[in-house]
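Missing here is one protein chain; the remaining ones are kept as they sit in the complex.
Chains: A and B, in written order; residue numbering restarts at 1 for each.
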Amino acid sequence: MRSSRLRAAVIAAAAFALASSSALAQKKYDTGASDTEIKIGNIMPYSGPASAYGVIGKTEKAYFDKINAEGGINGRKINFISYDDGYSPPKAVEQARKLVESDEVLVVFNSLGTPSNSAIQKYLNAKKVPQLFVATGATKWNDPKDFPWTMGWQPSYQSEARIYAKYLLKEKPNGKIAVLYQNDDFGKDYLKGLKDGFGAKASMIMAEESYETSEPSIDGHIVKLKATGADVFISITTPKFAAQAIKKLAEIDWHPLHIVSNVSASVGGVLQPAGFENAQGMLSAAYAKDGADPQWNDDPGMKKFFEFLAKYYPEANKLDGSVVYGYGVAQTLVQVLKQCGDDLTRENVMKQAASLKDFETDTLLPGVKINTSPTDFAPISQLKMMRFKGEKWDLFGDIISGDLSN
Amino acid sequence: MELFTNQILAGISTGAIYACMALAVVMIYQAIDHLNFAQGEMAMFSTFISWQLMQWGIPYWVAFVLTLIFSFAAGIVIERTLFKPLAKAPILTNVAGFIALFSIINSCAGLIWDFTIKQYPTPFGSAPFLGSQLISTHQAGMIGVTFLLLAALYFFFQYTRVGLAMRAAASLPESARLVGINTAWMIALGWGMAAGIGAIAGMLIAPVVFLEPNMMGGVLIYGFAAAVLGGLTSPLGAVVGGFLVGVFENLAGTYIPGVGNELKLPIALALIITVLVIKPAGLFGRPIIKRV
Partner (left out) sequence: MSAADEAEVVAEGQAVEAVPKRAMTLSTGTSLTVLLVLLLIPLLVKNFIIFQMTMLLIYGLAVLALNILTGGSGQFSLGQSAFYAIGAYTSAILMEDFNVNYALTLPVAGIICFAAGFLFGQPALRLSGVYLALATFALATAMPQLLKLGYFEHWTGGVQGLVVTKPDAPEIIESALKVVHLKMSQDMWLYYFTLVITVAIYLWSINLLRSRSGRAFMSIRDNEIAASSMGVNVALYKTLAFGVSAGITGVAGGLGAIAVQFVAPDSYTITFAISLFLGMVVGGVGWLPGSFVGAAFIIFVPNISESISKGLSGAVFGVLLFLVIFLVPHGARQVAIVGQQLAGRFRR
């Protein structure tokens, strides 16, 4: 009798010890994570030339407020610390060091701008702090071999450009192409993607015009491009200049096949100010749903998005593509953190980020899924082409992957 | 040849933008003898006010007039509250004040109206002008209004007593005071007028470049350059300077091989500096003789 009770006690004690030690073993933290909170760092241009994108940071803050109100992630609240870098790389370095060394965040999430991210990439990788879901489409962020702590999120500019090239090779093999591009990392990356996509037939591009963001109006460039006699016009522009281009094209009565980059495809942000009547027949590609597009009014994912805006960020401009963007990328981070469970080490965060399988956010197009692996640090690489008709974009064709191989 | 004329015409239309802004710059220079960095932002803010009035249903021309009155008053208020205390401070401190004003106005506009672009209506319509596809009726209207403003300013400075008093107060303040001119209020008036002209410029420019808080940044640089090229003491020079800069920039971008396109602004500025080295007071400006 005694021995069995003793045995039971021993077994119980052993079980208890095993359970508690494994529970203790499962809770692992790096600086920035604890039982009660997870500190997320972020750098955005709230002032300066790129201040239009500051709204992404505000959307993310609102989203994390919502998550916290709903109980947080595995019981932990998100502490979102976001600093302004004014789109200046030295300031970005200062803010990144502040986040890591002074605020002691777990990860640096969705910092915006290729120059700023280039400036902090070496530092963050040296300190082994995840530089997660950077807010730029530059192709260089998908390099797990050299920079294992850096990961992008949106489809890279080059992959999007290659999709247009593929389309043109098929649909307009004798086309004469004029390109207007912004003279910075965004424009140049795109142009490279276009040329790579055309491959041997890069001579289809007969004119390339670059412009600076300091120019008040790009009308002069459009006039010059029309004179080349091109019948395809590719607009690698940010919203303000895309709208100017659309307007000028109509004014000088030039009607080439007009392709615009995804960053400027927003119905409310670009096409409506430019005039819907001027934008008919334009082509672009998308990976996310547009808030101004009535076809998504009954979509369950977008409904959740609108409810979120109404409750947590009512002054947001839901026609602004940046707001949809912020929501989507924040949702992806929450998924990664959820997958981490109680192992909130930086290494595990990167590991989970590199093992997203067919993850769909509320705002991605149906069929576009997030996939990552230890050799694939490009979460979204699928897009669907669309044509503007009436007052909205008509998606057409299949979901295309922007890889060079296809 | 066709490209050449096209680029000249296109240059004239962009030049009209610069000319408008340059007029406002010259106006403020006439009043206070230096350039106000915040001029562009004040113009932008006024344009937003007019846009907001129109959003609330007020018709274009009523909003236009209301905005003019508001800008004029705001210019005077800003001068009286913020820059009169700095009147005795060194010039460089005043310049720092302009920069601070720039920062404040830009930030407030961004907060109130956010950074997405907005369409801004034009009273002149956007149809091709005289059948030419290169100048729209709006741009023709813009050129027309610029010349009207120019004529009005010329008349004001040459033939009215207030205009004369303002010129006197700007160039020789002490002597002006001795003859009974209230120099302090002349400066305030100058600010008000400059703000008003800036508002007109903003409302003319916005339909072309789209309304958003950062819309005037680039325009201001070109406005300065045009005003300096034409001569800071000459409104006519400012307008001519604006057109010249617009045309030259377009031609440089089109015809200088290789770098012409990427260095449009630096080349335009280099031209202006060259002109200044030859004619230090600008094309139409009065040469300044310094006495010890």
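Here is the rule we go by: contacts are C-beta pairs under 8 Å (C-beta built on N, C-alpha and C of every residue); 3 or more make two chains touch, one makes a residue touch a chain.
Bear in mind that the values here come from a model prediction, so they are computed numbers and not experimental data.
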{"item": "Full-complex contact with the absent chain, from A:Glu101, A:Glu307 or A:Asp394", "value": "A:Glu101"}
{"item": "Chain not shown: contacting residue from A:Tyr29, A:Tyr123, A:Phe276 or A:Phe359", "value": "A:Tyr123"}
{"item": "Candidate in contact with the missing chain, chosen from B:Ala89, B:Ala127 or B:Leu148", "value": "B:Ala89"}
{"item": "Touch with the omitted chain, as defined above, among B:Gly11, B:Gly40, B:Gly75 or B:Gly97", "value": "B:Gly97"}
{"item": "Touching the absent chain when the full complex is considered, from A:Asp30, A:Glu60, A:Asp84 or A:Asp343", "value": "A:Asp84"}
{"item": "Candidates A:Asp185, A:Asp219, A:Asp320 or A:Asp362 - the one touching the absent chain", "value": "A:Asp185"}
{"item": "On subunit B, residues whose C-beta touches the chain left out of the figure", "value": "29, 34-35, 82, 85-86, 88-93, 95-97, 99-104, 106-108, 110-111, 171, 221, 224-225, 228, 232-233, 258-259, 262-263, 265-266, 269-270, 272-274, 276-277, 280, 286-292"}
{"item": "Interface residues of subunit A (partner: the chain not displayed)", "value": "46-48, 82-84, 86-90, 93-94, 97-98, 101-102, 114-115, 118-119, 121-123, 183-185, 188, 212, 214"}
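By definition in this document, only the chains that are shown with their structure count from here on.
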{"item": "Separation of subunit A from subunit B, taking each centre as the mean of its C-alpha atoms, in whole Å", "value": "39"}
{"item": "Sites on subunit B touched by subunit A in the complex", "value": "2-3, 6-7, 10-11, 13-14, 17, 107, 110, 114-119, 126, 128, 133-134, 136, 205, 208-210, 212-215, 217-219, 221-222, 249-250, 253-254, 261-262, 264-265"}
{"item": "Contact footprint of subunit B on subunit A as seen in their complex", "value": "47, 49, 51-52, 54-55, 183, 209-210, 212-217, 219-221, 223-224, 227, 239-240, 243-244, 247, 251-253, 268-270, 272-275, 317, 319-320"}
